[in-house]
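All protein chains but one are shown at their positions in the complex.
Presenting chain A:
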Amino acid sequence: MTRILPTLLLTTTLAVGGVTPAVAADKTGVRAVCAESTYVMHKPGKTVTGTLFKDQKIRVTRYSPSGRWAYGDARGNAKRKGWVKTADLCR
C-alpha cells in the first residue's frame, strides 16, 4: 500500500498534467487573443500573412495534432483564415 499510493498519485498527476493543454486545445468556437499580438500564419510556423491584436476574436475550427496551433477564421476587421499559436489565445 505504501508503494501503491505514491505511484497512484504520480500517475494521476501526470495524467492531469497531460490533459490540461489538450483541454485548452479542444475548445472550438470563438476565442479571444490574450497576448498583445499574435501572427496569423498560412501554415503552422510558416508564412506570416497577418496579425491579430489583443481582444480580437477568432473562430477556431481545429487544432494541429500537437495542440500548439489553432486554425480558424479571424473576426472583426481582420477577416482572415489562418493558424495562430494556441498559447496566445485566452483559456
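The working rule: contacts are C-beta pairs under 8 Å (C-beta built on N, C-alpha and C of every residue); 3 or more make two chains touch, one makes a residue touch a chain; residues count from 1.
Throughout what follows, contacts and distances are computed from a predicted model.
J.: Given the choices "Transporter", "Sigma-70 family RNA polymerase sigma factor", "Oleandomycin transport system ATP-binding protein" or "Enoyl-CoA hydratase-related protein", state the protein name listed in UniProt for the chain not shown.
T.: "Sigma-70 family RNA polymerase sigma factor"
J.: In the full complex, which residues of chain A touch the absent chain?
T.: 36-37, 39-43, 45-51, 53, 77-80
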